[in-house]
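With one protein chain removed, the remaining protein chains of the complex are shown where they sit.
By written order: A, B and C. Residues from 1 in each chain.
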Amino acid sequence: MALSRDQMAMRVARELQDGYYVNLGIGIPTLVANYVPDGMAVMLQSENGLLGMGAFPTTQAVDADMINAGKQTVTAIDGSSIFSSAESFAMIRGGHVDLTVLGAFEVDVQGNIASWMIPGKLVKGMGGAMDLVAGANNIIVTMTHASKNGESKLLTQCQLPLTGQGCIKQVLTDLAWLTIEDGAFILRERAPGVSVDEIKAKTQGHLIIPEQVSEMTF
Amino acid sequence: MALSRDQMAMRVARELQDGYYVNLGIGIPTLVANYVPDGMAVMLQSENGLLGMGAFPTTQAVDADMINAGKQTVTAIDGSSIFSSAESFAMIRGGHVDLTVLGAFEVDVQGNIASWMIPGKLVKGMGGAMDLVAGANNIIVTMTHASKNGESKLLTQCQLPLTGQGCIKQVLTDLAWLTIEDGAFILRERAPGVSVDEIKAKTQGHLIIPEQVSEMTF
Amino acid sequence: MAGFNKLVNSYEAALAGLEDGMTVLAGGFGLCGIPENLIAEIKRKQTKHLTLVSNNCGVDGFGLGMLLENRQVDKMVSSYVGENALFEQQLLSGELEVELTPQGTLAEKMRAGGAGIPAFYTATGVGTPIADGKETRRFNGRGYLLEEAITGDFAIVKGWKADPYGNVIYRHTAQNFNPLVATAGKITVVEVEELVEVGELDPAQIHTPGIYVDRLIVGMFEKRIENRTVTD
Partner (left out) sequence: MAGFNKLVNSYEAALAGLEDGMTVLAGGFGLCGIPENLIAEIKRKQTKHLTLVSNNCGVDGFGLGMLLENRQVDKMVSSYVGENALFEQQLLSGELEVELTPQGTLAEKMRAGGAGIPAFYTATGVGTPIADGKETRRFNGRGYLLEEAITGDFAIVKGWKADPYGNVIYRHTAQNFNPLVATAGKITVVEVEELVEVGELDPAQIHTPGIYVDRLIVGMFEKRIENRTVTD
């Protein structure tokens, strides 16, 4: 069965390491914060200018001046720092953030990513995503493997305007964990009960299937 | 008679305006702070990262962590701000400082200035001077008109390595107040008792002498 | 120190000189830390054909969104359209010229504008549509785009506390773009919640030194919240 949104967050959380500074995009990436393994600490960077984002506030503690990059009201942990957008992106662009997790519309075998517009239809804007994918060494893309119409989002070549070029090496979909190496997707893990054949059928870009593809457990 | 160092500072101080942010170089420029006209306020920027430099401290109040760009112990006035070197030069380079006063070895009719090295002999380094002359719209150079050997420092072309190119429009020497326009020095004022002929003799670069050259009074 | 007193008495005085066709830089991220009253004053003045530089364009009916609604804006420079339906609609219809700019590049462009740096290189956007027409250059084996600085005729800024000299501090994440915007305006206007005495702010803790600030005014703020998320 395809992973739930929470299972996707749980799987991503396994890539965390103690002491990581992490930027989590809007949507599924945000949920990763709920699954930080016990005994491990990560510090969340929010690109509007907060390092050390905490939980949502209580109703009483809601403060319009304390938000995250998703414009949600949040809190700051002890030991946090707050700074300008220029300083925030200095951190990001300068490669100081250890892990970035973000959503996408499409990725391709060259590590390209498209996530910010569908010409003529939808213009969200790139926000901080272009800086994040250009600045991070370690990026995980989370998205559904295929669209609701069954069209693959793992392509030979992205069809939508790019967010970044050649920067994606790890993708978690609702069906699989894949890496991107030398112009191919490599199937590393499959979701529980999802067959290699289904993944194959839903991956348009060149897919390499190692002899052993372990099944995720939760 | 040639101006004393304090008279030079007094003359420069007449160019101040209420509300000016001013950067004063080491030496004579520093003395300008002593002659701010009554009822007028200027705020001194020191490029090591202090806006709102105050007087020297009392012996008791000396603090190794509170210095100016001349590495002198100073105080900060109420309403001052302290920041990094990057921020300090953002102010300077960005043209936010209203007036810069600094010394020089030579200036020339093209507005070039040389102030930071004498090849083979003396290397002070440019410190912040290159940024200051490139960033300011309003610069006054203070220096003696000629060297101790009588060689003019107001030249057709600077002989020493430049600090900045085409950036100087006002020069105060111990003999005269001059502006630089269209490839010439223009004699605007002469020091008390100093003749136009003496100034002419000690100015190597092209000198324009208007019909009226007023004598400075102190 | 009268010459350093940046206080003005009215919003009209705060934006005196703002004219049709000018470029206005605005602080804020979403609705957080936006100069609400200065924006409202631009609406009241009916200044037209503005170019606005701001990460977002408010929401429908609040913040800079009001100026879109009121057809006062010819061009937006922003990173995010997001949930602002009118912004997206004016963009897609071509009514509004929009220069979408990555958030970090936008922040850096304004910092550069204030700091006298006419242009810089960044890897952000290489190989994407925002690289169109821009120089790409390699440093140490990696491609980078040349991005030019942004300055504005006016910069409008929302601070928390300021002293009369225009030394400003920001509150929590309402800082965001405000200190960058503050450096890059020919005329920088700051509105704050609270005026403090000269000398009350710790010099080493000032976010925006007064040298960047031309006019200062104290206002009341609605501070709308876009996404009120809570735990209880």
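In the analysis below, a contact is a pair of C-beta atoms (placed from the backbone, for glycine too) under 8 Å apart; a residue touches a chain by one contact, two chains touch by 3 or more.
Bear in mind the structure is a predicted one, so any value in this text is a computation, not a measurement.
Chemist: Taking the complete complex into account, which shown chains does the hidden chain touch?
Modeler: Every shown chain touched by the left-out chain: A, B, C.
Chemist: In the full complex, which residues of chain B touch the absent chain?
Modeler: 46-50, 55-59, 62-74, 76, 82-86, 88-89, 92-93, 112, 120, 122-131, 134-135, 161-166
Chemist: What chain A residues would touch the chain not displayed?
Modeler: Interface with the chain not displayed, on the chain A side: 17-21, 40-43, 45, 50-52, 76, 78-83, 87, 89-97, 135.
Chemist: Considering the whole complex rather than only what is displayed, give the residues of chain C touching the chain that is not shown.
Modeler: Considering the whole complex, chain C reaches the absent chain at 108, 112, 115-123, 139-140, 142, 144, 148, 169-172, 175, 203-205, 207.
The working rule: only the chains that are shown with their structure count from here on.
Chemist: What is the chain whose Cα centre is as far as it gets from that of chain B?
Modeler: Checked the centroid distances; the maximum from chain B is A.
Chemist: Give, as an integer number of Å, the spacing between the C-alpha centres of chain C and chain B.
Modeler: Going by mean C-alpha positions, chain B sits 35 Å from chain C.
Chemist: In chain A, which residues are in touch with two or more of the other chains?
Modeler: none
Chemist: Residues touching two or more other chains, restricted to chain C: which are they?
Modeler: Within chain C, residues 111 contact more than one other chain.
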